[in-house]
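For this view, one protein chain was removed and the others were kept in their places.
Lettered A and B in written order, each chain numbered from 1.
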């Protein structure tokens, strides 16, 4: 499939007489896609039942006339004010029990069934009207599920749906009591209707209760989305995407993604670095105008997995944003670099957000390709450069990486529910492994936790994977490569109990975690061969110990196809261990200069310089914010 | 007008047989004023409708008999418990939606109309009874409007009043939708009754919505106050004051002040330093027992503007207070220094708070001029010294300063609503400019944002002024001095939209802010001539660039009567720029030693040593906590 560029556009924000010129300029710089419509419900249906299609018909026609293809969003992330009058109980409740009011966006509870009926109604109307439109070529459901902490709702609607979900899952309160260990503090239930959402308890709720709520909430997102995809598919042949938000782990993207054709995500490298990357102050300072060198790539690889190969960047940061703690201006070149990095990871399309900076409302400080006065902002020219470059590049040709990394949303919930040590964060643990691999110049594939084969992979990593599925267990048992687990892998049952035999209970590995320690940041456990465990270490009984801590416990266990790492390695230990494992399997590694990263596709190798200075590496000189590629 | 001293007194707290001796001692040390009554509602009206005037009559008579003049406070900041029984919905609601209960003070919502009727009733009774009393000489309305975060209330009463206010302002929901840009996220309203207060939304509310609520809330304070001033004026010829609290910016003091004769403020230098001055730990440590060297002066100048020349310190810290995070004892001499600094800035009166330290209730750890056992506390003797010194000093003779600084409450709301970078605080931005000017030995006048002339000023500064009024625009266009704007000046319309043409759009200055950066504290943007921008910088397109950043963007723009500063200067950059500007206009500057400050009146020059050691400067040796004055 051809790589393409696009942009997010809000015709309803601008005078109609400006649309044609906007469309012409989009086409002129080589854009293919225009995403529209996802926040426009109040203009499509100004009053309940009164539909105003005219402006949208004309907007699509105008864009299409300029040769652009439309991605049409369903507007369900922004129900109009009249919806709240019809359904006063549609609001989500926050973890303090307060209704999350009207006045911004995403103010609905996923579990509110009458709101779902309204969503089905508007999606049906949209799909009927535009499902065969010759200028529409793709769909987007809703917008950024889970953003602004909206996955978990504590509303009565959520409580009722949760009870039904529990009844389906456990069949009897007695079965639930046994599964959760409710005997522990006399927490037994006699009826599903006695069960509340796990919040505002005196001390922590039963983690099994919390995990059930997490699973339920994730299922609610999936079924909310599926309602829309089923309707759209009945009326339209175009592929359906959703635009996930970065570092949102509260619902299982693989599960929601199963109903979609394309996984898209919204990439805001500078906002994310300031807002949600765990890094030192020095690192944040160094990359303040470039973004973290691995955070985007991680999501690219994740969404390639979620989309089963088909994925987009639906919103690409073009300049300063408005929502992070600090909002610097990207270095010249980054708007190009970010796009190319996405393409190098297999993106089919990259759409900048947004066409023109809005002069009003919440995001008036969020840059666009154009300034509010329609003058080109710096990213405008960079986008045009990318478009020209794309024209000369071959199609997307993904190549399987030599290394696989498991990402499991349920594990993120597990360690959020029971971190056992402050700040134990699954996302950061997996990201540390990902960074370690990237720093060695490796391309990485991300796999879901229910992967059933490890075919070509020389190495597979599953740190912190709370529960090992039967499928993955079988794949590991027969891998030709090496599967590396730990810390904390396979230490919980699906019902969040400690399993017997004790963890990690891995095929072919004689190893038992006898006890664990969570550690403050200033209390590392040093390793005999260099580096340390930080935050977490386990004391294992094991037969085949490859490496030990300086206090004499096994650190790395196993020499065969299955290994177990008994702690959270720091950068130094991880680099050493990864290099050795790669060498063992004949995977070539190359320690990257700081801020330089590379990625291979089937026929090309790409380099990305995230530094604010040029880097010389392997005979190349890559300028600041520069991209370099070479045929293989 | 003669400079005078006073004290705050609570006859209702003490046995009646102690009043006469208290009054005699007040007179003996040279006090002129006694403020009383502002918390006494439950003793004036113990039950609804049952008035007990006797004690107050006798208290006023006793004080008057000693030669003292009474400032009589209206007791509306402390409605008695029975008021809540009559009006259970009178309580303000906090930003979490919780009622702010009875049991301290200021527990009313400004928007509760029946409570206003009660206030009108008690104020009428007071004004009728004491409006011509020969011992009463001034009034105080309520007490410290806005203190304890009481300006904004989220009560049903506030919501209803807000809707009415919106209906008056916008006339139709469609007009409001257009003004606010509600199309942005389908936030359109069909009726004013659909509009909620902007709180507990899923992500941030529309900033135009927030700003409207801020303006409304400020108007509510003004109309609440005006209700009282109109009643008092009908019955009494005495001037009316209100005692504002330091660093409270949630309502427009100029607007409330327009209905008052005197602006008063409550000056707690040590409490403020610990509690609300943004400064380094070293600075806070150095001045812990003296207070910040500029914070009081800034308020003095601000309230001179708010009072249109007439202003008081109604409460002056006399010793340790009870409410700051840490409460040290002032250095010997500070109770005198603080008073003299107020007089040097034009104060008509300084009243110490309070006469005798209370042995009970909330403020029992707050010092007075007397200890709880009626022994003199250190400030007692210092007050007596000031009284003697005043007797020999000429009257207040204010002089216009060479430099003006705009202070605009709406800008404080604007940047609180949309800081764009964590900690971007308007008050601190303006205070930085004020400090920079004071460190050069300059006296400063503060002007309201709707100032219509800049007559004698050589320099005017308006950093962060969100919207340039037509009046000030005209004044700037004709100034004979230099008007310095930026950063962030004139970048929002009154409806909090980005204006066209883009900011700063200043008369006679060819400059456009193309984009902005907010920056973490460790990411300064260095200037070619020394110093840096911190927190905030703008990338401008400009013709006449006087100074650049080291990354090549304009830093200071213009060489004529209008200048624009494209960032938040650090101390070094600001000093350099201010010195150059002053030199350009022939304003003499003199870099002050740390902690030493001066202030000129028409015929005198005053120096204040905020250090805990003596300072030698210009041939003077000023002792620690010392005041020095010289005829000009």
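Details
Going forward, a residue touches a chain if its C-beta (ideal position, glycine included) is under 8 Å from a C-beta of that chain, and two chains touch if they have at least 3 such contacts.
Quantities reported herein were computed from a predicted structural model and do not represent experimental measurements.
Taking the complete complex into account, A:498 is the one of A:18, A:456, A:498 or A:528 that touches the chain left out.
In the complete assembly, the contact with the undisplayed chain comes from A:181, out of A:30, A:181 or A:332. Across B:362, B:528 or B:630, the residue that sits in touch with the chain not pictured is B:362.
Touch with the chain that is not drawn comes from one residue among A:57, A:194 or A:510, which is A:194. Although one chain is hidden here, its contacts on chain A can still be listed: residues 96-97, 180-190, 194, 196, 198-209, 418, 420-422, 496-502, 514-520, 522-523, 539. The set of chain B residues touching the chain not shown comprises 12-13, 39-43, 46-47, 75, 78-82, 85, 92, 94, 96, 98-107, 147-148, 150, 274, 281, 284-285, 288, 319-320, 322, 325-329, 357-365, 367, 371-373, 375, 377-378.
Quick note on the criterion: only the chains that are shown with their structure count from here on.
Between the two copies, chain A and chain B, the C-alpha superposition involves a rotation of 120 degrees in steps of 5.
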